[in-house]
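Please find one structure pasted underneath; my questions will follow.
Take a look at chain A:
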Amino acid sequence: MNDENGEGLSPIVKIISGMIFPFIMIFSLYVIMHGHLTPGGGFQGGAIGASAIVMLIVAFGARHTEKRAGEEKLSLFESIGGTLFVLVAILGFIMAATFMSNFLVGSAIFGEIPPFGSNPGILNTGGILPILNFAVGMKVIGGLSAVVLAMALVSKEDD
Partner candidate 1 sequence: MLETTGGYWSPIVWIVAFIVAFLMAYIMWGMGEKKHAKGEQEKPFLSGQDEPSKEAVHVRAGNIYWGFTETLSGYYDFMKKIHTGIINDYVLWLLGMAAIFFLAIVLPGVIM
Partner candidate 2 sequence: MNVDWLLTHSPALLIAIPLLAAFLTPVIDRINKKARDAFVIIVLIIAEIIMIALAWDVFTGSAHIYTMGASSPTATIPAQAAVPIRIVLEVDGMSAFMGLISTTVSLAAGFYSLAFVKKETGQGRYYALLLLMLVGMLGMEFTGDIFNLFVFLEVLSMASAALIAYRFYYGDAVEGAFKYCVVSSLGALMVLFAIGLLYGQYDLLNMAALAKVMKYTTLDRIALVLLIAAFAMKCGAVPMHMWTPDSYTVAPAPITAMLVAASQASLYALFRICFSLYGLTLDVTTVGIIIIALGLLSMFVGVTMALPQKDIKRLMSYHAVSQTGYMLLGVGVGLYLLGKPDFDTYGMAAMEGGIFHIINHALYKGLLFLTAGAIFYKVKTRNLNEMGGLAHSMKFTTIFFMIGALAIAGIPPFNGFASKLLIYESAYHVSPILSIIAMLVSIITLASFVKVFHSAFMGPPMENAEEGDVPKSMIIGMAILTVGIILFGLFPGWVVSNIVHPAAQALAAQAGYIGSVAGGA
């Protein structure tokens, strides 16, 4: 069952979860990027991404995961997400009138104004919303997986 490190599940689980991991991450990114068009968004996509990392923790064990994607790194990722969110919000002061103004409307980046009526979902819309979704997604991936990793490491301290 256990490998030489004394933790983690069987090799079958390890290999399969290693194979699935990038696909879950891509799905997470998809949910985050379509947050302004479909149900979902930063938190939901981030939770999916964090669940991928949690899967690694379950399959490979907390100590192994700590070596590859340590709690420090995940927290840094989280901080960058949070900083990006507030910075975009603060840019609203400078580029437009108020805090959190949607200053990107009409510009080339996510600035397209969708046509009247039903449409298949145009990705290049929403102004600052996709960027905020992305920031929230980063924050949730980092934060949620760091929480689970920390808990797993702390409960390992006993044995």
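The candidates were selected such that all candidates are chains of the complex that A comes from, given by their letters.
Everything below uses one rule, namely that a residue touches a chain if its C-beta (ideal position, glycine included) is under 8 Å from a C-beta of that chain, and two chains touch if they have at least 3 such contacts; residues count from 1.
Just so we're clear, the structure is a prediction, and the values are computed from it rather than from any experiment.
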item	value
In-complex contact of chain A, chosen from 1 or 2	2
Chain A residues touching candidate 2 - in the complex, by the definition given at the top	72, 75-76, 79-80, 82-83, 85-87, 89-90, 92-93, 96-102
